[in-house]
Structures are given as structure tokens and as C-alpha cells.
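Missing here: one protein chain of the complex. Every other protein chain is in place.
Per-chain numbering from 1; labels A, B and C assigned in written order.
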């Protein structure tokens, strides 16, 4: 299941309904991304991130996230998949994204969960605008994210 | 933090207090293990696992889990670590274990979380006795678990 | 043709969406970009360095040689930074 929303999500409540009643689940892996109050990329007085605004491409976002879920289900024997991603203005400490994968054993759950967030980070059309004391700046894509996503190629 | 207990735990409540208020956290990875109602190792009429009893070695369990947490913190820049493991009788669908790692970026959070459960599975003194329609049987250690733990050697 | 801009491309162009009718010769993404650069100084600046620009046609990623037609939705944006 995928969801794109402005409001916060409750990880515990999401997990309570996740793969509910499915006795084949032995392993669930969850990743939660949050807004740090300090971006190492911005050293100096303006380095403190007070908030960010996440822009996205309505329509394409949902299509891409659904494709990422489908690919994960194709690659691993998953009992359930969840992607929740927020957009709009988020303050330091706020949750941004949650991805989860449930499977019989942990290898599949871990790999699928990493795959979901790696592909999401490089393929889902979201852009972060950081608000700092020095002003606003669009976050640059990280080469490391491309490298992490490339693990799953081929 | 480590905890060994007979009672259930609430993943959402655990995460609400996890790395609470720490603005350096950008990534949290969580693993939850549950009792499957079918163990593939037991094909046939007695294959349905109705429950299991987890035995442990009080004292050594806590010492080993604390050592695993310490090793994870030594290897990765972690803001928080949590291991909760139950013992005693557990029914199909029940939670067994939860491990979590929080860090600035997701690579450390994922790797530490996998490390925690891999080492826990091969080093923490717990033993599973499965109760099936055919009777009770002690679960054999999996070679795969040794292989997964060996990833973190050296 | 619906053309969308996101993130800093949107701020440079000065708007997020345009309904356009490119001339008949504009048959792929690259030709569309060349034509768009002539529309305003903001467009020219947004497309000055294409190394940091990605394109999507009808909500799927597309290369510069991907065909575009009158009823397509074409979007331009920097490499994504969500998650």
C-alpha cells in the first residue's frame, strides 16, 4: 500500500494494521526518515535547519511509488508492503517517510525494506527545500543515494 | 537499551520514546520478529505451530545483549539502540523480538539493525521449543543464521 | 501540451505549469527544451545546464530523445531528493 499525505503518521498504528492476521509473517522491517535539525552540508551559522518544505509531483509520485512496491513484491516473497510519504512543510524532528516490508524470514524483509527506500530516494519525484537562518536552499541529490540504489540494478 | 521480558511490547510506544528529542536522528530502522503459524521445516500434518516456548539463560542473556548493543555503537554512529526480547510461552502471531537503531543517515541505521538481529540470533542464549500437533520439538539452529552473522566478522 | 516545472526549475521559470502549443518541428524532449529556452530569460536560465535536469513524459522518466506530442504531459525537475 502507498500513501502520500501532508499530515503526520503514527508508526505504531500503521504497524498494527500491517500484515494483520497473516500467520506467514515472521519478520517485519521498518524504516522511518525524520527531519534532522542540523544538515552537515550546511556548516556555519546558517547550518541549523529550522524546517523544510517537500514538493512533489502529484500523479507521478503515486505512479512511481506503486511501481516501486510492485517491483519489491516481484523480487521478494513479501506478505505486505507499506510506503507512506509526506509533503508540504515539515519541522525539525518531524517524520518524513515510512517504509515497511513483511516476510516469512528476515533476509527478505530487510532487503526489500532497503530496496524500497533506496529506489524511493532516487526515483520518487520529491524535492526538499531547506529553510535555515541563512535562507532557503534546495537540497542537492547525493551521489551516495545513486550508489545505494545501484545495488539493486540488474 | 536492552530488555528481556515475558510480556508483550508495543512497537509504537517503544518508538515514541526511542531517540526522543534527538535532532541528529534522520533515520530509524526497526526489525520485529513474530511467531509464524507454520514452520516450513515441519511439513506434514504436524507442521502447524500452535505455540512456542522460549527458554533463556537469565544473566548471560542480559550480558550478551548489552555486549551486542555496545559493539553496534562501536561500529556505527548511532543515536539510540533498542533490543527487546521476550521469553516464555508465545502463541502464533505473537511478537518475539524487536531491535531498532537510530542514526543520522540510513546506511548506518540499516546496517546496525541487521547486525543487531544477526548477532542476537547467533549469540544471545535463547532456545525455541515449538509446540505442534505432533508434539514438542526444539528448533535447530539455521546454517543461514551463522552465515548472516559471519558477514559482520573481521 | 502541458509542461510542468518543479523545485528550482519552477522558481527559475517563474511558474509551475504551462499549457503550450509547440511548433510542428518539436518532436522530442531535446527539441522541446531548445524551444522552451527561447520563451523567457527564466526559461533560458532554468535550462542553461541540463546536467542537473531530469524529464518525465506522461509521468514516467524520459530521455532527451523521447518523443513528445501535443497531448502529452511533460515535466522538468532536478534529481529527486525525497525520502
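Here is the rule we use: contacts are C-beta pairs under 8 Å (C-beta built on N, C-alpha and C of every residue); 3 or more make two chains touch, one makes a residue touch a chain.
Keep in mind that what you see is a predicted model, and the values were worked out from it rather than measured.
Taking the complete complex into account, the chain left out of view touches B. Take chain B: the residues that touch the chain left off the picture are 33, 54-57, 59-60, 63-64, 85, 96-97, 117, 120-129, 138-142.
Keep this in mind: only the chains that are shown with their structure count from here on.
This structure's chain pair with the greatest number of C-beta contacts is A-B.
Taking the mean of the C-alpha atoms as each chain's centre, chain A and chain C sit 26 Å apart. The centroid of the Cα atoms in chain B and the matching centroid in chain C are 49 Å apart.
Distance from the chain A centre to the chain B centre is 23 Å, each centre being the mean of its Cα atoms.
The residues of chain A that reach two or more other chains are 33, 117, listed in rising order.
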